[in-house]
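One chain of protein is taken out of this complex; the other chains stay put.
Chain nomenclature is as follows: A and B, assigned in order of appearance, with residue numbering initiated at 1 for each chain independently.
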Amino acid sequence: MSKVSTQPVTTNLSVPKTTKKSYLNKIGFGFLYLILGAFAIIQIYPLVWLVFFSLKTNQEVFGMSPFSLPQDPNWENYTRAWTSGNIGLYFFNSVWITVLSVVLTTILASLVTFAVTRMHWKLSGLVLGLFLVAYMIPLHSTIIPLFNMYNNVNLIDNPVSIVLSYTTFNLPLTIMILLGFYKTFPREIEEAAVMDGCSVHRIFFQITLPMTVPVLSTTAIINMIYNWNEFVFVNTFISSDKWKTLTVGINNFVGQYLTDWGAIGATLVISIIPILLTFLFLSNKIVEGMAAGSVKG
Amino acid sequence: MKNVMSNKFVITLYTLPALLLILVLIYIPITLSGYYGLMDWDGIGEMKFIGLENYVTLVQDKVFWTSTWHSFQLAIFSAASLLLYLGISLVLASKIKGSDLLRKIYLIPMLLSSVAIAQLWMKIFDPNNGMANRLLEILGVENTPLWLADPEIALYSIFIPVIWQYAGFYILIYYAALKNVPDEVIEAAKIDGANALQIAFRIKLPLISGIFKVTIMLAVVGSLKYFDLIYVMTGGGPNGASEVIASYMYKEAFKLNNFGYGSALGFGLLVICLVMTWLTSKLTKSNDDVQF
Partner (left out) sequence: MKHIQGGFRMLKKKAFSTIMSLTLIGGLVLGGCSSSSTSEDSGKSNGDKTVVKMMHLWPEGSAKAQYTIVDDIIKTYEKEHPDIDIQTEILANEQYKEKIKVLSASNELPDIGITWAAGYMKPFVEGNMFAPLDDIVQEDKFVAGTLDAFSVDQKPYAIPLELNIAPVYYNKEIFKKYNLEVPKTYDEFLKVVKTLADKGVTPITVGNKDRWTGSMWYMYLADRIGGPETLNNAINRTGSFEDPALVKAAEEITKLVDMNAFVKGFNGLSNDEAKGYFMNEQAAMYIMGTWELPNYTTSPDVDQKFKDKVGYFKFPAYEGGKGNIDSFVGGPGVALFASEQSKVKDEAKQFISYLVEEWGKRSVVEAGVIPATTVDTSGSDLAQMYIDILKDLENATNITLYADVQMSAGVADVHLNQIQALFGGQSTPKEFTKAQEEALASEK
């Protein structure tokens, strides 16, 4: 009896509460989406701008508002970029050098991080410290000594120098990021595997490594972007046209007194496409890896 | 078990390749660079040994300290911006609609090379035709700023593209870290009655604190040695108003034929990074990183 009488009361009281709450929720969400949307526009605008930029003539590039659309899409910029710039060759070089370096960095960094976080040895802190300090070294300090060193072993004008440099210079950053992630993975699984009699190699390759696919995809993206857009090393260590990469190729359009901005824009757009596609592919891997159920099982 | 996990051979096998690479390709060059710092050398002719003279000059060099202060300010702004990126990542990582697409869009500027970014922002900052001033004019501002041409605000103007450039980088890392938090923990919290904010602050953030600390260090060191956009967009000007350590070092070594001094500057930069890293780690010290 009392229950029947209380029900209408509670219902009456709760109705205004939920509508008020959901109303606030909706405003809150709306506001949130507004901010997120605005930020999205800020982030995607450069890409849109770049495409417009690549279709303008040299004269339109300057003086006009960056909002303006090209008067006549100047597709010749693209043909010019592709033909007079040797872009196809540079493209190929960029691809294999980037991929090879990223693969090497990923493997080596994983091995090191695994050893430092999972294995027991006294010098692990020191070794980690060495990688940490290596991150702090400014690039331009190393250019001339590196050039000298490569020159002495005849590696100048040889892409091996580039691959080695990229692999090495990306190690500290990759290891640091991996480190942060490795620390969040519990050790129980590995310890269980050791009990089961697994060798270290099996533990690393079959258990730890697959668990880290999401973070490996993350560092792969970061390394890939760095290598793909890198310029200083290629410019310094490579002389022959046949080994040049896209970033250096862009400078074919920067003249002594005159710069062909349209062709530069076109080259930039061409160079961003593969990296955009790879990025989209890899970034899905970050989510997929989680879905595969990292820890449990 | 101790034996398996302390196998010296395996440890060496796993760490030696990477270690060798950085010792040969990073440590040897920086040592050489420190050695060049002991020389009076224009990078072309003969070297002359002058001991620590360059380093003494460095300590007394006003431009060096101003540049350091500029780099330092960049580090502070970068570290502060991390909070913004963390917030964005928290939102993205929660299962709101469209987070997948938004995430991909947010990362796009990361793909652009510095060349493209520099061109874009120089156009935006153009005092006459640029987007920034056009917008301000629409809002009724009369004396639109000169941005990169104004010594007072050039430094802060250029911080904007520099920090913006790395938005994608940090959002990517935080997102991966947040997604790494197992669903079960979150579900359990929800069942216990926690709302979104509580979950964010009490559960997610502590679980990614290790990674957050790493990013603070990355932001600080990265800012201290930052070079690209500043050199291209202002060249350190007007008259040194936006000079940072890396651009000053580059100019001295490569443009002004002061290679010995430039090398000393590079070494000085390394020391500063070491000090700042030590400071930062002291400031963000906590107990064990949380495991689940």
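Basically, a residue touches a chain if its C-beta (ideal position, glycine included) is under 8 Å from a C-beta of that chain, and two chains touch if they have at least 3 such contacts.
Keep in mind that what you see is a predicted model, and the values were worked out from it rather than measured.
Enquirer: Which of A:Ile44, A:Val99 or A:Leu276 touches the chain that is not shown?
Expert: Within the whole complex, the residue contacting the unshown chain is A:Val99.
Enquirer: Which listed residue, A:Ser141, A:Thr184, A:Asn223 or A:Asn252, touches the chain dropped from view?
Expert: Once the missing chain is taken into account, the touching residue is A:Asn252.
Enquirer: Taking the full complex into account, find the residue in B:Trp147, B:Tyr175 or B:Phe212 that is in contact with the omitted chain.
Expert: B:Trp147
Enquirer: Using the touch definition up top, pick the residue from B:Met122, B:Ala167 or B:Cys273 that touches the left-out chain.
Expert: B:Met122
Enquirer: For chain A, which residues touch the unseen chain?
Expert: Chain A touches the chain not shown through residues 57-59, 61-64, 80-81, 84-85, 96, 99-100, 103, 107, 143-144, 147-148, 151, 156-160, 163, 205-207, 209-210, 213, 235-236, 239-241, 243, 248, 251-260, 263, 292-293, 297.
Enquirer: Using the touch rule from the top, list residues of chain B that touch the missing partner.
Expert: Counting only chain B, the missing chain is touched by 42-46, 122, 125-128, 146-151, 154, 234-235, 237-240, 251, 254-259.
As a convention for this text, only the chains that are shown with their structure count from here on.
Enquirer: Please compute the C-alpha centroid of chain A, do the same for chain B, then give the distance between them in whole Å.
Expert: Computed from C-alpha means, the inter-chain centre distance equals 15 Å.
Enquirer: Would you pull the chain B residues touching chain A in the complex into a rising list?
Expert: 1-2, 4-8, 10-11, 14-15, 17-19, 21-30, 32-33, 36, 43, 88, 91, 96, 98, 100, 102-117, 119-120, 123-124, 129-131, 134, 164, 167-169, 172-173, 175-177, 179-180, 182, 184, 207-208, 210-211, 213-214, 217-218, 221, 224-225, 227, 245-246, 249-250, 253-254, 259, 263, 266-267, 269-270, 273-274, 277, 289-292
Enquirer: Looking at the complex, which residues from chain A come into contact with chain B?
Expert: Within the complex, chain A touches chain B at residues 29, 32-33, 36, 39-40, 42-44, 46-47, 49-50, 53, 63-67, 108-109, 111-112, 114-116, 118-121, 127, 130-142, 144-146, 148-149, 164-165, 167-169, 171-173, 175-177, 179-181, 183-184, 186, 191, 194-195, 199-201, 204, 214-215, 217-218, 221-222, 225, 229, 231, 247, 250, 261, 264, 268, 271-272, 275-276, 279-280, 283, 286-287, 290, 294-296.
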